[in-house]
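Got a structure here, written out as structure tokens. Questions coming.
Every protein chain but one is kept in place in this view of the complex.
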Amino acid sequence: MSDEILTHSDQPALWTGRYYNEGVDSQVFDKLKEECGVFGVFNHTEASALAYFGLHALQHRGEESSGICTTDGEQFYVHRGMGLVKEVFDNDKILSLKGSTAIGHVRYSTAGASKLQNAQPLVFRFRGGDLAIATNGNLVNADELRRELEEAGSIFQTTSDTEVLIHLIARSKHHDPRLAVKEALQRVVGGFAFLILINDTLFVAQDSNGLRPLMIGTLDGGYVFASETCAFETVGAAYMRDVQPGELLIFDKDGMTEDRFAEMTRRSLCAMEFIYFSRPDSDVDNINLHMARKRMGMRLAMESFVDADVVTGVPDSSISAAIGFAEQTGIPYEIGLIKNRYTGRTFIQPSQELRERGVKMKLSAVRKVVEGKRVVMIDDSIVRGTTSLRIVNMLREAGAKEVHVRISSPPYMNPCFYGIDTPSREELIASSKTVEEIRQAIQADSLHFLSKQGLIEAIGRSAGEYNRGMCLGCFDNDYPTPVEDAEQAGCGC
Amino acid sequence: MSDEILTHSDQPALWTGRYYNEGVDSQVFDKLKEECGVFGVFNHTEASALAYFGLHALQHRGEESSGICTTDGEQFYVHRGMGLVKEVFDNDKILSLKGSTAIGHVRYSTAGASKLQNAQPLVFRFRGGDLAIATNGNLVNADELRRELEEAGSIFQTTSDTEVLIHLIARSKHHDPRLAVKEALQRVVGGFAFLILINDTLFVAQDSNGLRPLMIGTLDGGYVFASETCAFETVGAAYMRDVQPGELLIFDKDGMTEDRFAEMTRRSLCAMEFIYFSRPDSDVDNINLHMARKRMGMRLAMESFVDADVVTGVPDSSISAAIGFAEQTGIPYEIGLIKNRYTGRTFIQPSQELRERGVKMKLSAVRKVVEGKRVVMIDDSIVRGTTSLRIVNMLREAGAKEVHVRISSPPYMNPCFYGIDTPSREELIASSKTVEEIRQAIQADSLHFLSKQGLIEAIGRSAGEYNRGMCLGCFDNDYPTPVEDAEQAGCGC
Amino acid sequence: MSDEILTHSDQPALWTGRYYNEGVDSQVFDKLKEECGVFGVFNHTEASALAYFGLHALQHRGEESSGICTTDGEQFYVHRGMGLVKEVFDNDKILSLKGSTAIGHVRYSTAGASKLQNAQPLVFRFRGGDLAIATNGNLVNADELRRELEEAGSIFQTTSDTEVLIHLIARSKHHDPRLAVKEALQRVVGGFAFLILINDTLFVAQDSNGLRPLMIGTLDGGYVFASETCAFETVGAAYMRDVQPGELLIFDKDGMTEDRFAEMTRRSLCAMEFIYFSRPDSDVDNINLHMARKRMGMRLAMESFVDADVVTGVPDSSISAAIGFAEQTGIPYEIGLIKNRYTGRTFIQPSQELRERGVKMKLSAVRKVVEGKRVVMIDDSIVRGTTSLRIVNMLREAGAKEVHVRISSPPYMNPCFYGIDTPSREELIASSKTVEEIRQAIQADSLHFLSKQGLIEAIGRSAGEYNRGMCLGCFDNDYPTPVEDAEQAGCGC
Partner (left out) sequence: MSDEILTHSDQPALWTGRYYNEGVDSQVFDKLKEECGVFGVFNHTEASALAYFGLHALQHRGEESSGICTTDGEQFYVHRGMGLVKEVFDNDKILSLKGSTAIGHVRYSTAGASKLQNAQPLVFRFRGGDLAIATNGNLVNADELRRELEEAGSIFQTTSDTEVLIHLIARSKHHDPRLAVKEALQRVVGGFAFLILINDTLFVAQDSNGLRPLMIGTLDGGYVFASETCAFETVGAAYMRDVQPGELLIFDKDGMTEDRFAEMTRRSLCAMEFIYFSRPDSDVDNINLHMARKRMGMRLAMESFVDADVVTGVPDSSISAAIGFAEQTGIPYEIGLIKNRYTGRTFIQPSQELRERGVKMKLSAVRKVVEGKRVVMIDDSIVRGTTSLRIVNMLREAGAKEVHVRISSPPYMNPCFYGIDTPSREELIASSKTVEEIRQAIQADSLHFLSKQGLIEAIGRSAGEYNRGMCLGCFDNDYPTPVEDAEQAGCGC
């Protein structure tokens, strides 16, 4: 329906998807929540369709809401909704999003603040015209800036951190958008990748530590931007380069202008992108993630070999590491755990006695594979420990004789302040328990984590930089920015 | 679904109704668009249900969108949607709107700017807390104030005039809401009735000319507020008094505080409320509108008698005047025109050749009643003249021998700047044509308008004030405020 | 969506409307339920659009569900849904219903059996091809026939009486549809108007007593069929004649063939069509119903004059009679009761204490009109008496000094078996109470009913036939067919 495509003046806030109750998922599985994904297009006649395909490829980075804003140089066209990309958009909606420039967003799901108003791209009208923004990441000084702006009379439309940047731009002493954007970027601290559309100019920026990934590709003479390279593959674009920490790229009728709002400080790309978030077919720094994860599994095998009959991985994210472990050890890799591919979210909130069935609806052990066997179960991380306990039990109930848990990353002990939805420090099992205590908690026969050094070397980025240019804050509590303000507040990429 | 009930922080912008294409209506009938209606409740345990019933009674004042915001002293509960009150709300939604204070709104339909974001009550969060507002009317200096505020860095969320007032409050030098509201009201010019909720305090204000109606009633020890008394009748409340021009009433835990933000200037209540907008069972200044319209019909008969067989009125708004005309002349009143009561809006956009059928779907002549007869057709006003022409033709096609048109108000020659959606001056047939030229244009056998003096006396307000305290600007081009700024912009109550 | 337009083989049972809870309506107002309405088109290029407009004009005859089935000679196109015509259909749906032949239906609402499966036109596939049917009326021997057919192995798809006819056709010894339809019609007893489409042939039939109205009109060389002439006016067709009792008209490529399945027995058109059901702008036997009702009001004034200040009618159905009463007596007609034109149905089920407000939401007295006055209140009938009591009280609470009730028909004492949803005999107040007892029950100052003779003469059909060719069974218990079987079962047109 045409009513669901909005020009800017109509504001971008129609509800098009369904409300999802995570039900079993959020209660039972305590995986880290994926952060957001962004995708942009500059100068391509099929901008909205490319954005659709690109966001679809990034769907694993955020399943809660999806949105695209385009411009044809005359006006903005926006459509956003709760739900998956394929649920929020249909052919008519894509066709109604006119123009050759697009920015798009998929947003992750948080327990309490799921709402359309925060769905991105956020779109505003200010003295300088129309402005839209799509963000991946989190600001650590957002609350402080927000208080300051509200005191001065600003009225916020969302609870998103990102809106702070917009008000800074609207109130800047500079009326030239390039200067105003730069000034605003200099006031915010955190880990972020921004795609900002002001009238017909596209601004692309990454924080000065390069915490959140953002890549540039080319297609048919235009540019595309994505959180992961898998989206380039999907749309048929060629990878060009990574956006650099502190960089501000400006795209307008004169093409690309390369500028900076800040010098690069310590380069610190999030290590969890390598371990868990990014798709196995994506590359970061030209490193393919399936291969990197397979190397983590091999390294893990070297660090913590155990004699067993079967290696299995927790689907989907740990399959590569499991294959690596199997290849290194010669123990056969089998499908010992199976994930129902129809289950993302569910409406059903089962009664207490159906809870266990609800869990099996998502993931179940394959009896004939594990019965009477010594099983090595590979997972990428342990957050609260509840999931691991559950899976170990599932394997035992299916007849596994021994269950040896191997984790392809170090113990996850500290919260993230840069856009990953982590539980509080107290809830992280590794922050208070030793490895042996965790093993007991999850009732495994043995438990080993990949060492920090093993992780770094398995990933294999070029040496020389601190931590090889990665943020390992969640493992070593060493963050590249001050984080005091953020410890109070939640995260909202 | 619970997702459609929002606490304030979730913002009030879910789409719950359907998109209406006015289709035939807007193309064929050129009635003035109704302005908005407001309804408020203070200190009643069933505030949201009362607001529902009250808004339903005011539905004729705005069919586009409906909304209610309540507070229980802790937080705001908001639900708004496109569509009629009964379409936007259901029992669950009403029950979820908690608290004993409520403000509600029905909004009229304009061609281009139909959008949920403008649906009221508008809800904001600012440094002082939560703020909601429901308005009937229009500001004449909104554009100027908006430019000024945007220049200073404010970001607007809607295209509604009303938002100007909110930013003035948010930026006021006063942090005490009472002083901030007063200061903001002193800067806006126009015709308006405001219901403003700031946290748990309700502010009620009317412009200093009293252009738009606003009444107070009492019920079970609490207060209710409405644009028309028919809403009091529906909820069982007792009429107390009209809000006075320039008055600012404040309701909080100390009950009602009577204050003013301005002295009353020339009292100028909109005459079209008497002629057309308000329901016939409503009273203004203790004058019942059915009776007033019947007197207009009688006076019209005295001013422009014509010998005929049948008197008929254009339903629904001209029935009272037609009955008055019939009673005065002794010519029988008959149902010569019938309106299909199921037709408000329609999805159907008929092909060109089905257009005429589409018209008859809404309104048709009753052949057996008018065939071979001399018909007096009473209407309340002529705007562009297209409707009148169409109805005259309809009567002739049904066999009427003569069609004498009698209009129960003076020629409508000038646009309204205070909240009524009028076409531009050029489109108003009476602004450029004489009565005789209009008669020819609508192909009537004769045509008469009620005189301005006749109108004033038929309404019968107490003498003494200028124009008996009414704004007749649309008839006499004599407006109670400066209107230059507004002539540029459209109207958006 | 295209999925909502079905070819026959897909069966016609998509849910497109909303579920209506009659709420207040059904609890408070006990008007007789309208029966159904049918509309057909043969040989017109815009068959589906005409059916849409025609059904819209007949909407008052059934608000529960709407449906249209068309054929282009190749296949059937069907769309049905719960809700009003304008809710069930949109432009796309109309356009997707291809072909020059159409049958359409609006269905009334019953308490217990509201369901899409019974929405008409019912569509079937049988050995002879495709078959669709739209019915107004009721069979008195349906249960008996159904039992017989089920015993022989037939499986019913609906609970509608009408399906009995279809199974009789499907099992007929005749394979020629003309003979099969005729044979089937000869087995059913009751009051009915049928539009039956078998492949590309349209059959039109009326029961042998002519109980339910059905008229033929012509338009652009094709034919239209309707339960009321107002639908002809809406689509621009010319009235041709009434279908005759016992007649079977067949339309195919050879045009119209006039046949009969039975001889006319006692002609007995439902008197309630004149009194209440049909729209005032419809004609029956060339008698306009507004004029007939006005004559009923005049005759009522002659039979039961009372000195009073004001005459008012219960909107909408009693306005004509009220005007007649006023004209005859010289007492002014006023709008003393007002019906909210937005209220058809409502989602809201108010709590007990809000019940009274819910009632006023639908209908309210106009205080300024009735205060201190002696009021004559005209209504068309009294069913259970609860509505009358409520309205009398409403008028008194609004200040009426006296309330004199005048009913423009005789006491309604007996149920209808021919398609009108009447309460059981015990619930009909007039079946057990005298006029004086009813007066006390409804707390009126006086009460009079129009006499049967007065009614017959006011309607003014040509004399000579028994009861002037009308069924007055609900007043005099004299039915034109046996009714024993039907007394057991409910009614389902």
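Note that the chains take the letters A, B and C in the order they are written out, and that residue 1 is the start of every chain.
One rule holds in what follows: a contact is a pair of C-beta atoms (placed from the backbone, for glycine too) under 8 Å apart; a residue touches a chain by one contact, two chains touch by 3 or more.
As the structure is a computational prediction, the values presented were derived from the model and not from experiment.
Undergrad: Determine which of the presented chains are touched by the chain that is not presented, and list them.
TA: Touch partners of the hidden chain, whole complex considered, are A, C.
Undergrad: In the complete assembly, which of A:188, A:319, A:378 or A:472 touches the absent chain?
TA: Candidates A:188, A:319, A:378 or A:472; residue touching the omitted chain: A:319.
Undergrad: Considering the whole complex, which of A:186, A:257 or A:340 touches the chain not shown?
TA: A:340
Undergrad: Among A:89, A:156, A:251 or A:417, single out the residue that touches the unshown chain.
TA: A:89
Undergrad: I'm checking contacts with the chain that's been left out. Which of A:182, A:279 or A:373 qualifies?
TA: A:279
Undergrad: Which subunit A residues would touch the chain omitted from the figure, given the whole complex?
TA: Those residues of subunit A that touch the unshown chain are 46, 49-50, 52-53, 56-57, 59-60, 84-86, 89-91, 94, 230, 233-236, 279-281, 283, 288, 290-291, 294, 316, 319-320, 323, 327, 332-335, 338, 340-351, 353-354, 356-358, 360-361, 364, 366-369.
Undergrad: At which residues does subunit C meet the chain that is not included here?
TA: 1-3, 6, 9-11, 13-16, 19, 115-117, 124-127, 150-159, 166-167, 170-172
One rule holds for everything that comes next: only the chains that are shown with their structure count from here on.
Undergrad: Using the touch rule from the top, point out the two chains with the most contacting C-beta pairs.
TA: B-C
Undergrad: How many angstrom between the C-alpha centroids of subunit C and subunit B?
TA: Computed value for the inter-centroid distance: 36 Å.
Undergrad: Find every residue in subunit B that makes contact with two or more other chains and list them.
TA: In subunit B, no residue touches at least two other chains, as defined above.
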